[in-house]
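Shown here: the complex without one of its protein chains, the others still in place.
Chain naming follows the written order as A and B, and within any one chain the residues start at number 1.
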Amino acid sequence: MASTSVLANVPHGPSKSSKAGFVPYIFLAPGFLLFLLTIIYPIFRALQISFYNWGVFPGSPSTFVGLHQYVREMHDPVFWRALENAAVYMVFTVPLQIIFGLAVAMLLVRKIPGRGLFRALFYIPVVTSWVVVSLLFKFLFSTDAGFVNWVLHSFLHLSSHNIGWLDTRWPSMITIGILGVWKGVGWSMLIFLAALMGVPDSLTEAAAIDGAGPWRSFFSVTLPSIRLTLSFVTIMLVIGSLNVFTSAFIMTGGGPQQQTEVVLSYMYHQAFQFLDFGYGSALAFTLAIIVFGISFVQMRLFRGGVTRVVR
Amino acid sequence: MTKGKGSLWAKRSVALLAIGSLVSMFGVVSNADASSGKKVTITFWTSYSTSETPTLEQTLIPAFEKANPNITVKHVVFSHDDLYQKLLTSAMTNTLPDVVRSDLPWVPTFAQGKVFAQLDGKMAGFDKLAKTVYPGTLSTNYYGGHYYGLPLDTNTRVMFANMDAFAKAGITTVPKTFADMLADAPLLKAQGIYLYGDGGTGGWNVLPWIWSAGGAITNSTNTTAKGYINGAKTVSAIQFLADLYKAGAIPDSMLGASGGMSTYDGVAKGNYAMTLDGPWMNPIWGGGYPNFHPVEALVPAGAGGSSSVVGGEDINITAQSKNKPAAMAFVRFMLSKSAQVAMTKAGQLSVLSALSKQVTAIHPYYATFLKQLGTAKARTPVPNYSKIDSIIGTEVAAAMSGKVTAQAAMDEAAAQIEPLLK
Partner (left out) sequence: MIVGSKKRQITFRVLRYVTLIVGAAIMIIPFLYLFATSFKPQLYLFEIPPQFIPKHPTLSNYTDAWTSNSFGHYFANSVFVSVISTVFAALLSAMMAYAFARFNFKGQNIMFWLLLVGLMVPGMMLLIPQYLLANQLHLINSLIGLILFYVATNLAFNTFLLRGFFEEIPWELEEAMIMDGAGAFRRFWRLILPLSRPALATVGIFTFLACWDEYVWALTIINDPDKRTLPIAISVFQGQHLTNWGLVFAASTIAIVPVIVVFALFQRQFIRGLSADALKG
């Protein structure tokens, strides 16, 4: 085979070849077929189920109800509350994870003694399972004998009484949010750390010579050069926060009186407690569309960011 | 027939006979396969706790397998909530086990879905067994004219009191009536003690109060809730709870606050003076708080006397089971006196009425439970019970917190429950 024909079948560097033939498909086939079968096909099944009053048991009838489940959703106050709670969780956790994660990454980007240890300590919550940390935080934040109330009330005297962290809606959402931030800071720290290590020292040094203080240097040099990573982290965190489930489910179970339901915990209750899989699927599908819409807008806002980071 | 032909016929018939007997021999062999020769394994799903599992696995199953050498029993334990989800999903795909120990409210749901097999008229010895168990427990298996299981163990909620907590407020006897409770509440509150702790406002939690006040959720045939759940007597029970909550006698944890102390820890530590709970609490407290000695008493009486809610588990055979004869043998075994006595020792109160004397000898505290069971009632046995339960939970909590009046909350509950009974 002539070397030219070999070259014709392969990409030419950064500007890729458009005559790749079947080769890329061979690379794609095993993974993508599995993905189509186990992820994309079930998505369509879920969509289909959301158009039915779905009979769970074999032989029990399923009746086609069209968009009824979606109409029902619009009139369901618990759904709106669940959506609001998920949105509040997002607004609370995403900025804090980015700010704290970036701050810790900035502190750890230079070689300092103990850097590896600090990185590991901040990362341990990330590698621990959601189930374990949710149980742990429920224990720590319990009202009468919880560690947190002991610190605030008896040790620091910041509070005159034991706070019912998990007893009413907003304190519960804050507690679930605190867990989200605590568990997530390590993840964003790590991604930022990787990006910051890619920022050439020469850039910040040049800024320093120009007389820029640390703050100005941060905003005019560091931040722009990690813009792509920032957009990636934001999009991933937004997706993750709207899909919050395990922590809310374990810590409050949606209670009291469904005040702290998030969309997925409400979906779980509808499907697995009330056997209303049609409605459950409609709830999940609505959430997926919302997440997709928000991500799409974000990608437009960040423009270059996404084509570079995600695409 | 000619002779020759006849002899030929005779020869043939001998041959046929021989073949026939061979066939019937095989027939016998294969019959033996099904009943005693072939080994079968039946699977049994439960949510037994870590203190009950050893009795089942180390005593009962070996005894059953010894008596039935061709049957192997495979026990699989899940947590309570996980078991319900497993039953749902497995029912969809024909991967259910042969035998299930199910929580009472699940049975109508799975009976309606034809997930559990009908036992009356299908299982040898069913009628006889049905007569040996408490009638109230048997009824939890009844759906649409048939029985879809048998009761396996029973319980109810009685009062557990921490007398040290009462003593701190200068009270020496447990409250016997609603009025006693209202009188005790401020005395305990002055000592920083809640009178009554509970973990929720669902049916399991509030039905004893509703029934003791003389109220009800539905009519006796479970076809309507209007005039029952929002009737004057039911509303008075909810008002009673709301009054106690307002007086600081009930912690927020009953309203679904997740941060509060469980009744398990709260009563043992003296933060709550009393709760209502089942007989499993005695061994659990014995393990975790060996120095705490709860006092059991009947649910305080209201206008309707003292009434509580029937709990327990049923044992059901799945419609999908391919080993129904073996499964039925196992069910009969689990309801035998020896098996029931063994489980009673482990904390699972027997459903056999003939054992009522014996069980109090095993654990004296069972006496209170047996007495309470005399007036206890079952939760509404309808397939939509889990939804009804959730509505009760939400509306009672709303009334207790004072957001709406007890009457308004129960009217709302009635409106929501009504279509679920159709």
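The rule we apply is simple: a contact is a pair of C-beta atoms (placed from the backbone, for glycine too) under 8 Å apart; a residue touches a chain by one contact, two chains touch by 3 or more.
Fair warning: this is a prediction, and the values are worked out from it, not measured in the lab.
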Among the chains presented, those that the missing one touches = A, B
Specify the residue from the set A:57, A:70, A:123 or A:274 that touches the hidden chain.
-> A:123
Touching the left-out chain: which of B:90, B:112, B:177 or B:224?
-> B:90
Contacting the left-out chain in the complete assembly, out of A:57, A:70 or A:150 = A:150
Provide the residue numbers of chain A that touch the chain removed from this figure.
-> 3, 6-7, 9-14, 16-18, 20, 23-25, 27-28, 30-32, 34-43, 45-46, 49, 100, 103-104, 107-108, 112, 114, 116, 118-133, 135-137, 139-140, 144-145, 147, 150, 154-155, 182, 185-186, 190-191, 193-195, 197-198, 239, 243, 245, 264, 267-268, 271, 277, 281, 284-285, 287-288, 291-292, 295, 308-311
State which residues belonging to chain B touch the missing partner chain.
-> 43, 47, 49-50, 76-82, 85-86, 89-90, 92-93, 95, 97, 261-262, 264-265, 269, 277-278, 280-281, 284, 287-290
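Going forward, only the chains that are shown with their structure count from here on.
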Can you check how far apart chain A and chain B are, centre to centre, with Cα atoms defining each centre and the answer in Å?
-> 40
In the complex formed with chain B, which residues of chain A make contact?
-> 56-60, 138, 141-146, 164-168, 172, 251-253, 255-258, 269, 272-275
As the complex stands, chain B meets chain A at residues 84-85, 88, 91-92, 94, 109, 113-115, 252-253, 255-261, 265, 271, 386-387, 390, 393-394, 397-398
